[in-house]
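Removed: one protein chain of the complex. Kept in place: all other protein chains.
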Amino acid sequence: MAVDLEKLLRPVDHPYPPFEAKFMKVASGEDMVVRQITRDEVPDLLPHIEPLLHVERDYYDIVAARVYAELLAYYRHRVQDEYVLVAQIDGELAAVVNGRFVNPDVGMSYHTLALRRGLRVGAHAFAAKMEYHIDIAKQKEVLIVAESPIGFRRWMIEYQLEKRFETPHELGGVPSYALTRALFDRARNTLVVGRRPVPGALLRKAQAAILPPSNPPKPPADPLAAARAQGDPTNAAVLHPPPEKGKGA
Amino acid sequence: MALEIYAYRCRKCGAVHYPYRMVCRRCRQNAHNEFDPVPLPRRGRLLTFTILHTLPPDFNVAKLGLGIVELEDGLRVTGQLDIAEPKAGMAVQGSVEVVRRGEYEKTHGLVFRKA
Partner (left out) sequence: MREVYVVGIGITSFSRLEYPLSEIAAYPAMMALADCGLAGVDQVYVANMGAARINRQTGLASAVVDTLSLTPAGAALIENGPASGASAIKEGFLAVASGVHDVVLVTGAERMREVNNLEATDFVATLSHPLAEYIYGITLPSLAGMFTRLYMERYGVTSRHLAMVAVKNHDNAMLNPFAHLHQKITIEALLDSPEALTNNPYVAEPLRFFDMCPVSDGGACVILAAADVAKKVKRPLVRLAGVGQATDTHAVQEREDPTDLLAVRRAAAKSFEMAGVKPPDVNVAELHDAFTILEIVESEEVGFFKKGEGHLALERGETRLTGRIPINPSGGLKAKGHPVGATGIGQAHEIVTQLRGEAKKRQAKNAKVGFTCNFGGFGNNVVCLTFIRED
């Protein structure tokens, strides 16, 4: 008699409304599509995130590591009620944002990972995530933490988030801040951007494939110089990228 | 005790300076410290202003109103604005209050409101 262990290990997702895709014109004049992906597309996404594990600046390595884990957990049915939105420009991956619905009233924002720089893609993607929690899923508030000072300034200070220090955040128990519905409404003109519906051809291009970013963040060209730049005389401060296939370490 | 922001009048030629400089701009003849402190008038006209969104540390607010005011006596000062909708040319009134809070210290300066 086989015990279906998977049934014990797999949480049951509650029904939440889907995120209807939207699009916006970014500073380059290109149109960016923000859409929700299901588990099926996670394997297409992971290879674009993996290289960022080796980019040891701007918190790329830690955010990429955690996003990778969260995506894998979503794919393997080990986290309940997680969602993933991707932003694409001309099919190329520009950003990934994710989070979770803790209960009907409270959302938990996980991460915002921008792979295309200089176009405020992160700002657009973060706004889409907040719209999903408050306007679409009709939650009362979203709990947020920031790994980087830039994130802190952009979200905590700019939107004047409320402190929820008694509530630990799922991302490691640090005290949370909350975007409440009231705060969201006050900032509506910057948090609800983009247009729906997405024109057919634009949406089809995005849905066809998640293409690799053409100019993603890369590890330093010269790891030894980068280690010197970090003030490390042993030249070990920057983890060297894994050796190329076929060559020695 | 009411706090004042001081301008400096040259004892040789009477020219008033704000902020402080060591050598009088008009006569260049003053000896060291040959200035009399003169409290700045409080009323003036808002010459120009900005709403600053990218703030330095010590300021945990989303935005800050800053402006240049031409005071009654012709001196110009920079100050923070506590004005909902500033307009260039509007009459303003200044008061000396805390304008910056560091980790351990407070700094006082001019805050302008609609007159």
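Just a few scattered comments:
Think of it as A and B in the order they're written, each chain with its own count starting at 1.
As a convention for this text, a contact is a pair of C-beta atoms (placed from the backbone, for glycine too) under 8 Å apart; a residue touches a chain by one contact, two chains touch by 3 or more.
This is a predicted model, so every value here is computed, not measured.
Among A:Val106, A:Leu119, A:Ile136 or A:Leu211, the one in contact with the hidden chain is A:Leu119.
In the complete complex, the residue from A:Arg39, A:Arg57, A:Arg76 or A:Lys163 that touches the missing chain is A:Arg57.
Interface note: of A:Ala21, A:Ile49, A:Leu113 or A:Ala127, the residue touching the hidden chain in the full complex is A:Ala127.
Interface with the hidden chain, as seen from chain B, comprises residues 18-20, 47-59, 64, 66-68, 76-80, 88, 99-100, 107, 109. By the touch rule set out above, chain A reaches the unshown chain at residues 24-29, 57, 118-120, 123-124, 127, 148-150, 153, 189-190, 193-195, 220-222, 225-226, 228-229, 238.
Definition applied: only the chains that are shown with their structure count from here on.
Per-chain Cα centroids separate chain A from chain B by 45 Å.
If you check the complex, the residues on chain B that touch chain A are 53, 55, 60-62. Across the complex, chain B is touched by residues 157-160 of chain A.
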